[in-house]
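Before any comments, here is the structure.
Only one protein chain is missing; all other protein chains are in place.
To keep things simple, chains are lettered A, B, C, D and E as they appear, and every chain counts its residues starting from 1.
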Amino acid sequence: MPTRNRDEVIRVELTAGHVWTVVAAGLVFFMTPGLALFYGGMTRAKGVLNMMMMSFAALGVVGVVWVLWGGSMLAGDPVLGGLTADPFAHFGLHGLMGTEDLLSSDFSVTFAIITVALISGAIADRARFGTWVVFTLVWVTLVYFPLAYMVWGDGLFSEDGALGRIFGEPIDFAGGLAVHINAGIAALVLILLIGARRGFGRDSGQRPHNLPLVMLGSAILWFGWFGFNAGAATTVEQAALIWTNTLVAPAAAMLAWLLTERIRDGHATSLGAASGVVAGLVAITPACANVTPLGAILLSAVAGACSAIAVGLKYRIHLDDSLDVCGVHLVSGIVGTVALGFLAIPSEGRAGVFYGGGWGLLGTQLAATLFVTLYTGVLTLVIGLVLKATMGLRITRRDEVIGVDLTQHAESAYSLKDEATGYFAGQAPARPLPGTAEAPVPAASKGDNQ
Amino acid sequence: MPTRNRDEVIRVELTAGHVWTVVAAGLVFFMTPGLALFYGGMTRAKGVLNMMMMSFAALGVVGVVWVLWGGSMLAGDPVLGGLTADPFAHFGLHGLMGTEDLLSSDFSVTFAIITVALISGAIADRARFGTWVVFTLVWVTLVYFPLAYMVWGDGLFSEDGALGRIFGEPIDFAGGLAVHINAGIAALVLILLIGARRGFGRDSGQRPHNLPLVMLGSAILWFGWFGFNAGAATTVEQAALIWTNTLVAPAAAMLAWLLTERIRDGHATSLGAASGVVAGLVAITPACANVTPLGAILLSAVAGACSAIAVGLKYRIHLDDSLDVCGVHLVSGIVGTVALGFLAIPSEGRAGVFYGGGWGLLGTQLAATLFVTLYTGVLTLVIGLVLKATMGLRITRRDEVIGVDLTQHAESAYSLKDEATGYFAGQAPARPLPGTAEAPVPAASKGDNQ
Amino acid sequence: MPTRNRDEVIRVELTAGHVWTVVAAGLVFFMTPGLALFYGGMTRAKGVLNMMMMSFAALGVVGVVWVLWGGSMLAGDPVLGGLTADPFAHFGLHGLMGTEDLLSSDFSVTFAIITVALISGAIADRARFGTWVVFTLVWVTLVYFPLAYMVWGDGLFSEDGALGRIFGEPIDFAGGLAVHINAGIAALVLILLIGARRGFGRDSGQRPHNLPLVMLGSAILWFGWFGFNAGAATTVEQAALIWTNTLVAPAAAMLAWLLTERIRDGHATSLGAASGVVAGLVAITPACANVTPLGAILLSAVAGACSAIAVGLKYRIHLDDSLDVCGVHLVSGIVGTVALGFLAIPSEGRAGVFYGGGWGLLGTQLAATLFVTLYTGVLTLVIGLVLKATMGLRITRRDEVIGVDLTQHAESAYSLKDEATGYFAGQAPARPLPGTAEAPVPAASKGDNQ
Amino acid sequence: MKLITAVVRPEKFSDVKDALESYGVQGMTVLTVHGYGRQRGHREVYRGAEYTVDLLEKVRIETVVEDGEVQDLVDVIVTSARTGEPGDGKVWVTPVENTVRVSTGELGDVAL
Amino acid sequence: MKLITAVVRPEKFSDVKDALESYGVQGMTVLTVHGYGRQRGHREVYRGAEYTVDLLEKVRIETVVEDGEVQDLVDVIVTSARTGEPGDGKVWVTPVENTVRVSTGELGDVAL
Partner (left out) sequence: MKLITAVVRPEKFSDVKDALESYGVQGMTVLTVHGYGRQRGHREVYRGAEYTVDLLEKVRIETVVEDGEVQDLVDVIVTSARTGEPGDGKVWVTPVENTVRVSTGELGDVAL
């Protein structure tokens, strides 16, 4: 409403905290398309659209699921002994309407979306799109929402939850457990179920097709991650610390990744820079509010180097983690989560080993990591097996050779030399209109020498 | 001023509402380049630069016009019986300087820019660039600013305006009428005046040349649209509701578009996903503050399906709406505006049919839609006819065959295989410098085997 | 922390000013990747990754340097007679932890990053990457941080500084001196040291390889620049004025650049539009809070035309400023800085000539410009000479022919026709794993007809 | 057997292809090339530096045919590709000693 | 000398190349082309408008060889490129009058 209520525009009752939540939610939202570019540029040219579509499908499905029952699964009272909250207490978000809780829920849904989207990088170039759509719906409902509730809500790992009372409450400020380890484990399970791409490890066509797109994607991720990490800051000082760590961690991890490459392969690469940025962001995610900037440098440099080494392992064990979801998100997610056991600065009565907090926190972090691994691993396996048996996970060998974009979406990404490719790419629209009995005008007049 | 006034940085007198307006204005600004990518990726490769330039020209021209007289046309007192405000009351924005109204005006100008830019999608690949520049100047002055004033300001459709008193004040929170229907009608008129592209419906070169660019563009639009819709929110609860609807509406419309495609064509496409997102955003624009999240899902799913069907109609009626401005913005704009007659939740004494508000609001919405159609239709027709008769709307047939980028801008978008294409693409700079009599150094030494 | 502390999320103690600083810092951060695209699209295809990597390296190196000693160099007390602040007073930012000053420092570092990255455009396609990494570290330490401190901190040019007392305090709201003239002069020095690209002025392969990328980059720059200019605004009215000027200045400069091209070359180009936008943003940077919108139009139109003419000069004087860092940033930076001497509206006892302030301010602006030129010129020359003598600035002639991406990073940017190019582009991974003695699985099974 | 190689304007390729199909040609191989000839090029301008482009996009068609069909097919191509302006392109004919269809191993005319 | 031109499926190119290398071919020149033939095309859909693509991506290989090697090499190519489905491609042989190696100026068979 650009001009009408000029006075009201000025007298809005938003507080600064609300404004920041609104902005941060927008920033986190923007990460999913950023991820689509990051992943899309890394696939081969004949799979980029399918890759991006998996992120877009996550946006579509999780967006709607959230309004229907997902929002309720985060906001309600615990059911099933703290495993989740009642999905139908706030169906259609109705109980949140007109309250500030709706804004918190807005912020939360963006995390659900990107977590699902993250998984897709592991199954590039070979997944059935329809199955993916169903997977996003089921997985976000059975795995993500409960886990987020356990870690951040009043669920199992909260102060009063069953596990929280035994192992203590883990530190996971912005999603090392609930987002990155969670997505990484789910990716690992899907890889085992779907199998390697045809030609994996041999076909050099599987190199990234568009590296500037990858770098752009990583930049959008970084930009959005300031909202991801700092969105829940509750004081100025905390926001400033998180912002600082969210800048310096990817910077340090990038340098570590590039150095690793320089030593191992002789060259520092742009794909390495983009990957290092993401590894650093992943590693600092759980820790962003609980380490000093120097701690962030240390933690993320280790993560960057570990992930740089991890991404090469897939060839050795012949595990086609196509875009390295495990190598980057699982490995750096674990590094960040566990490193807190050493590097966490004292707060709320907990501190890392290096700050004299003893080994307790490390134990809590390890226990939580293990729990997420088991919870996500088992449930994703069940979901994956059912889908494999019913809809099928994988496209046919023939479709894979032709390309997933063409066979799943009937599209190809680029037509850059248009006179020629255009003419090559086909004929006039053969069936421009649905349900028309008459011969389509264009096709009929194709022979004209107009 | 990064470091100087550290103390002042902290003690700024901005309120949260101001900050949100500043941020939202930036977000809406970013939508126009997003649109340039969305449209640019959808044209053929030899027209992408011209397509993007039409959006950039809108940024340039409307930006300057706004400072000169446009800002005054939104902020001043009504003249001509409420048709517009005095364009010279605040020439150079001087009367707004030092007041908060300048900030409101900042927010408003971004809407003017994108509305003009939206139109350009209809005339891809064949418009004279100089004429477009003049068109933006005249159209924003005669059509956009008055209409925005009528709908949002103290103009005809305000409570006390001539039409507002008869038909009631329509609900158009963020621009279904003033932006999307307005741009859609203007597009329709221009299509009729400029005619179809050579080979329309037959030349398969007219398929989108770069779909990842289209998806990126749609993502930037979605990101910016959080500012577009929520920028004028006046309470926390309203902001939260608008944010929710701005997430879920495009999500639902995307799914509806993909489902329509799946049923009709057998495949869900990435262009469909990007288009569905935009259709959902358009549909929720007028309604974002006045429907429940479930209402938003319903409204935008209908809009997504309608637009998905509408974009195919152009081949049947041989109307070359090149990038489907009418199919998406006009159709979904009308769906969103009219659906409010049914779905509007009670507020300020008005409610939709489904909420017991009777048929009155529906009548108001339809009347406003009709008025915008007539106002914009007639004025755009006059402007278009005058430009056609004087400067000419369309490039020559020969220029169209060679390509609008090369003939209007003397550029080509891509040179990706550079050794080769570079050498192929031409010779050394033939005339590197303006107004130099001497033989240019480079050309002279071209033969050197250096 | 999406869901846990719902209440705290709402009750955060952030003030609006803090929120704006956090957001603005994010926006300025985003400019550097934007610059990477802007520059990357303008190089030839075989140099785009290296070009983008120079910006990413700036992010990595300056990010870490800032935490280590750079932040201290902006926040500490003056040493060396006001040349800089103590780099080790706040090592690791520790003295800033838990204070609001950390937030100010967050905002400041983003300026340091982009200033360094700006320089890289001058040495496209021929710089050794390792040397660039070292250069960023040394240059930001010896040139940027001291200069920023002199201009914005309590350094030489502050009210009480040695030069400030003699020449007066210059107006440089957001970085005409400290960012653009600074980077422009450094670029000029590096060009002289590194020499022209092979084939400069003759090889038409040196045309921009991806103009949509350039336009996207310029749009991201513009978007981020709202944070760059308005981030330090201290009142609503100032923020609104700056926002207005940051919209209208690039708009006007774009039109001026396009007009210059239309007159000189016969066509308005998309590269001209993108360049004009940047020139306008550069010109308004020092002046954004101190000129009226009409003044902004005037100032930036002049800058746009001057830069449009300047970029052609390099061929005449055979100075290979590859992506026109001097032509755009130095020229428009000087225009904006000096024009303040005429156009500055009265504030804090200073005013431009046109506002009856006399010639004093003009003198101050010129003196400061001269000082930056000398300071940066001399120091950059020394740094450059040392690096040239030790590590070497430039890749070999052979590597330049093959391409800087392939030789410095062992990568190529695009592989768009993947079946074919994929197969063409190479063989199966020859050495998929570091340090493995066994014959790698993939290579071994390459002959299989699987 | 003969190999007919034709270089034609991109915008006429569609017509040529239709004409060859109507005639009954069984197969052909096409690609985009850049041609230099009598036709004038165009110029491009980047930041004031002007580039003359004298290699223009063309489509190159090659089809192996039986000896008896050569004359007719060249006529079909020339007729369908002609605009009458310089730049319409060239057609040339070269001898082919043998042809194999990969899928079946058939040789000679039957492989076409 | 003869010029062997082969048009093969992109996904078989790698096998063909390996086979030629094993045989001992010294040099070849390859590029991506689009082929029209008996093989059915596929269709693409953009905003409901359907495009039938009947020019399919192929890889075209050309190698100049000594007369005596022609038969063997054609066999090597045909064997390594075959799937047995329509669309496997064509191989044809044309006469070459002379060849020069640019780097040394050597002529004839020694230049291959």
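Note that in this section contacts are C-beta pairs under 8 Å (C-beta built on N, C-alpha and C of every residue); 3 or more make two chains touch, one makes a residue touch a chain.
All values reported here derive from a predicted model rather than from experimental measurement.
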- prompt: Quick one: which of A:P208, A:P250 or A:G403 touches the chain that's been left out?
  reply: A:P208
Message: List every residue of chain C that touches the chain not included in the displayed model.
response: 203, 401-402, 406, 410-412, 424-434
Message: Counting contacts across the full complex, list the positions on chain E that touch the omitted chain.
response: 1, 3, 17, 26-31, 64, 94-103, 105, 111
Residue ranges of chain D at the interface with the undisplayed chain: 2, 6-8, 31-38, 55, 58, 60, 74, 77-78, 81-95
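We adopt the following convention: only the chains that are shown with their structure count from here on.
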Message: Quick check for the class: compute each chain's Cα centroid; which one is farthest from the centroid of chain A?
response: D
Message: Report the inter-centroid distance (CA atoms only) between chain A and chain D in whole Å.
response: 49
Statement: Residue numbers in chain B touching two or more further chains are 15-16, 18-19, 23, 100, 103, 105, 203-204, 207-208, 210, 216, 264-267, 269, 271, 309, 312, 315, 410-411, 414, 416, 425-429, 432-434
Task: List, in ascending order, every residue of chain D touching at least 2 other chains.
output: 11, 14, 17, 30-31, 44-46, 48-51
